[in-house]
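One protein chain omitted, others in place.
Chain nomenclature is as follows: A and B, assigned in order of appearance, with residue numbering initiated at 1 for each chain independently.
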Amino acid sequence: MIETIRVGVIGGRGYVGGELLRLLLLHPYVEISCVTSRKAAGEFVYREHPNLRKLTSLKFEDVNLSRIGDKCDVVFTAVPHGAAMDLVHELYEMGLKVIDLSADFRLKNPEAYKIWYGFEHKYPDLLEKSVYGLPELHRDEIKRAKIVANPGCMACPSILALFPLVKELDVDLFRIVVDCKEGSSAGGVEVSRSSHHPERSNVVRPYKVTGHRHTAEIEQELSAVMGKDVKISMSAHAVDMVRGVLATCHVFLRENSTIEDERVLWRIYRKYFSNEPFIRLVKEKKGIYRLPDPKAVVGTNFCDIGFEYEDRTRRIVALAAVDNLVKGAAGQAIQNMNIMCGIDETTGLMLPGLHPI
Amino acid sequence: MIETIRVGVIGGRGYVGGELLRLLLLHPYVEISCVTSRKAAGEFVYREHPNLRKLTSLKFEDVNLSRIGDKCDVVFTAVPHGAAMDLVHELYEMGLKVIDLSADFRLKNPEAYKIWYGFEHKYPDLLEKSVYGLPELHRDEIKRAKIVANPGCMACPSILALFPLVKELDVDLFRIVVDCKEGSSAGGVEVSRSSHHPERSNVVRPYKVTGHRHTAEIEQELSAVMGKDVKISMSAHAVDMVRGVLATCHVFLRENSTIEDERVLWRIYRKYFSNEPFIRLVKEKKGIYRLPDPKAVVGTNFCDIGFEYEDRTRRIVALAAVDNLVKGAAGQAIQNMNIMCGIDETTGLMLPGLHPI
Partner (left out) sequence: MGRQVSCPECYAQIEVADDVIVGEIIECPDCGVELEVVEVNDEGVKVRVAEVEEEDWGE
């Protein structure tokens, strides 16, 4: 008999918070003990998340750590970067399992927070204790972890598309281009002129073409996999889509190295992903979904990965698509929770998306 | 007094044909003598192009070269690749000025047609006579040209974003990545499962990530500008937009070369584009349109160009946005016609787009 896991969600009003609630309601062994929101305290959750009407009578509460301490075993923190730091520290001190969806515990090197996030990390010692929450790379560590730092929504697909290549092939580690296209839900629930529908529809808007923060964690994870330095050249664009990320990775073979053809790439990706429950290799000869497309993963915890090789330019194009709110955030967090609590990793997450959408 | 230019449009049913008609109706010195369509012969043009209702009573005709010979000075050929070849050859023999919107006369090297388009070119001698129809690079040759080959809709923004950089800076000519995002109108008027609305909306669909045909003309034009070989690593994606292309170009400085900061790039782009009527440099510190976005150029002949420099990766990101049907096709063709007929290049083309759209 599997014991019920008592779960708390801090920051339930945002899109990630809402997605956590949706998935946790589907989870057979979870009881949502509390969900907090400063702005919406006292409201039914379905006021903010209409998809949950009639599925829950939960209400938002104010953050009260002692109450959370008594009622919860696991806590998800879905609050902005910087705000999560103290919260996670306190929950950790109270002996709770914490899954943080902000960036505050993703980077091992405290210096990196000054460079990429512009703040001094207050708990550098906790950075060693926290585990980067990508099960495909850190499953064993996550089992024993007290703090799991959930990956960024663009970092997750980029790392998954790239790490088999950099590990198995001799590629130019300073010429890796990651060109991302992302939906509007990644911008969060806060309103701005750029999220105003007449201005946000039909765009292909390059909003962060250099210095994107997720670069830091992609470089961290890939260097760890290879034990060598790597430089990621990342650019992000907003496109007309609500959910979804497509990372198009351009990787160049070094002068002397070569691959006969794409079967080599099949073998490499199978080696790492054939028994990964949430990775699907998508490289089709027929049909209209021949390579990964976020449309095919929206609402699911899948990461679709595809690839092509162009001998003329000695370039491998690796593509990865996720739903930024599911495998890019809430689904991944619950996958980590399952691992931390010793239950089957896929519990409550093996969901089909909608087609068409 | 400027003489009226008698114009013929062959292939008026498609989206490019329709856009030619829209713009030619706005042109003060043009008389549309005839517009042909095999499938829609006898119909009013507004049956296929509803935006032209009440603006013209023109009807589609069958292709009759002798009639076209008598009635036209300039002919636009907007028919698929391969079909244009004989047509352009005959119109040329009849002494007419021809602007071909297909790819059949873009490449100088006949061999390239076997590699990229899979057919043997029947008139290799004409390839020397035809001029690549990019005014910003070939204005003088276009003046004297009899055949102008209009650039591809993704090649145009890519070449314009890249040629100042490769000419002025020491960049790695074999690691240039061009990652394009394009609207559905580029797929043309023919219907397919992939253009079916429930399947085509909300996509970020990588449809040609290696071996894209426009690579050939981008490499041709950039090598001509530098007198050196260059290899372009191009990938194309379909996104949820009807009109528009964004080309995101990633260019790496070679080891020893450097630029202090982005002001160098301002100077380079101004050097080539400050007196170009249809190029706008877009690199803003404020507002929500800080870098090129097709949304800001839809319906116009503008190519918006922007750039950023990331010292950490020694990478220049150059971005260019066009409307694939205007500066990417019909507007460019009319700009070429103006030059060929010795009238002000901007005549009938200095149009504002719609905002919001």
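Keep this in mind: contacts are C-beta pairs under 8 Å (C-beta built on N, C-alpha and C of every residue); 3 or more make two chains touch, one makes a residue touch a chain.
Computed from a predicted model, the values in this text were never measured in an experiment.
When the omitted chain is restored, the residue from A:Gly187, A:Gly211 or A:Pro277 that touches it is A:Gly187.
In the full complex, chain B touches the omitted chain through residues 262-263, 266-267, 270, 281, 283-288, 290.
Everything that follows uses one rule, which is that only the chains that are shown with their structure count from here on.
Each chain gets one centre point, the mean of its Cα atoms, and the points for chain A and chain B are 38 Å apart.
Contacts from chain B toward chain A in the complex involve residues 172, 174-175, 177, 179, 181, 193-194, 198-199, 202-207, 209-211, 231-233, 235, 237, 239-242, 244, 246, 248, 250, 252, 288-295, 298, 306, 308-310, 312-313, 315, 317, 319, 321, 356-357.
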